[in-house]
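Excluded from the complex is one protein chain; the other protein chains are retained at their positions.
In order of appearance the chains are A and B, and numbering begins at 1 in each one.
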Amino acid sequence: MRRSVVALARRALVNALRRPQFLAPLVLFPSLFLAINVGGLGATRQLEGFPVVDGFLDYQLAAAMVQSLLIGGVTAGIAAALDIEGGFFDRLVASPTPRIAIVLGRVLAASVIAFFQVVYFLVLGLVFGASIKGGVLGVACVLAIGVVAGTGFGAIGVLIALRARNASTVQGIFPLVFVVLFISSAFFPLDLLSAPADTIARYNPLSFIAEGLRQPIAFSNKAGPVIEGLLAAAGIAAVSIGLSLLALRGRLRRA
Amino acid sequence: MRRGLNEILRVPAGALPGVIAPTIFMLGLAAVFGKAASLDEYQGVSFLAFILPVGMLQGAGFTGAATGVNLARDIERGWFDRMLLAPTPRPVLLAGFVASASLRALLPASFLLIVALALGVGWPGLLELSIAALLVMGLAAAMACYATLVALRFRTQQAAPLMQIGSFIAVLFTTAYAPRELLSGWLGAIADVNPVTHVLEGVRQGFVGDVTWAQTWPALLSVTALVLVLGALAVRGMRRQGL
Partner (left out) sequence: MDGIDLSVAPGEVYGFLGPNGAGKTTTVRMLVTLLLPTGGYARVAGYDVATQPGQVRRRIGVALQEAALDPLMTGSELIELQATLHGIAPRSVRERGSQLMERVGLSRAAGRRVGTYSGGMRRRLDLAMALIHEPQILFLDEPTTGLDPTSRLTLWDEVRRLRDDGTTVFLTTQYLEEADQLCDRLGIIADGRIVADGTPASLKAEIGLPHLDLVLADGSDLQAARELITRFGDDRPSTEGCHLSIALQHGAADIAPILRALDDANFVVAELELKQPTLDDVFLDKTGEHLEGADEPEVAVTEPV
């Protein structure tokens, strides 16, 4: 079983690398958005209620990471949907591969990609003058939350692929990524959000994930936010993997 | 051009993404960064009013890019070759694409306007709206030329992201989210040389204050220049393809 998961994950990764037009939006778009936010809205640090940070970039890095990880989830979903459309999925189902491995393979690939996404933004931040307050331990925390979150988002992508009819439907989910991100405290402090984001963001797991990522970068290695972030990410991962497995079973029963 | 309009009439659902995306962006940004407008430099204007023009221009840019994507698709399918066999002069052919993009760009712009008005943004006045409409159409035309250029160069729908990113960068690397004084060094420098900044300010003026000639003519000049330059390049692109 383990071998199957690894083999399928490796295949998913190789595929991703061979389809650069999928990888580009993964980091390119969030980077652009990051640049514009930092360049244009840096002055908001002066607002009352904005926490003290060394730089607006330090604050925004976490948002870029979450955005990138969410796009990663959609991408994993599109790839899975293409497998289903193209019949490769059938091949896997007709083989003795354990059903779980079919889902976990792609989810594991998402985890690996997530790792590199987080590393990319950490390096990008450092290059442009940000610093990671929490040091090496901080980096470890950020990577941990990022990878778990990326895993969860990947599983959501697979879930949608299993329920949708085709890849274009999954692609249509793209705008939703921005919607859920805008109603969280990823980009801006919770207390400074306007309606309707302010109320919803309080309960949005993305807020916790973003704050968990942000804490070691912009502030310090305080356990509270980091643990909350990790738990939120783990919660999403657990639920979405579970639902994916259910969706897989459901799909196998249907024509 | 008729074909372009036909497309929008036949496939109203196809026009949706071009309308939905800028709307989500506009509302989302306002919900997140709304409080930024309490900074003095915004001069009391609400954040939503401030970024409404950005949304309108994004919609225009997206519409222009979509024209290019459709052209690329037509090229891929061989339909474009058939059009070229007709005796229509190339500039007229281009003018057709571009004109249809311009008109279609008014759709997302109007929708955004209605949403913004519903959410409390003040009515800018007819003159102001006319100028804004003109500029929106102009930018859409310019973006359509750019996208056409890309389509002719790459001849595949896979070039779509390139078209969209071009429009995205053009509209956002400006005084999109904040007044000039608040932009950090590098972004300010880019905004200064980006002609779309003028266009943006031209559209924005009615929503943040009064329309002045001083702010209008740079906008008109910029948009005209963009259309002419990109249009000429596009026509040259068509000629170069042996068309």
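FYI, a contact is a pair of C-beta atoms (placed from the backbone, for glycine too) under 8 Å apart; a residue touches a chain by one contact, two chains touch by 3 or more.
Every value quoted in this text rests on a predicted model; they were computed, and no experiment measured them.
Although it is not drawn here, the omitted chain touches the following shown chains in the complete assembly: A. From the options A:19, A:45 or A:163, the residue with contact to the unseen chain in the full assembly is A:19. When the missing chain is restored to the complex, the residue among A:7, A:140, A:195 or A:246 that touches it is A:7. Interface residues of chain A with the unshown chain, by the touch rule above, are 3-4, 7-8, 11, 14-15, 18-19, 83, 86-97, 252-253, 255.
FYI, only the chains that are shown with their structure count from here on.
Chain A and chain B, compared by their mean Cα positions, are separated by 30 Å. Chain B makes touch with chain A in their complex at residues 17, 20-21, 24-25, 27-36, 38-39, 41, 47, 158, 161, 165, 168-169, 172-173, 175-178, 182-184, 186-188.
Interface of chain A with chain B (complex): residues 21, 24-25, 28-29, 32, 35-44, 46-47, 175, 178-179, 181-183, 187-188, 192-197.
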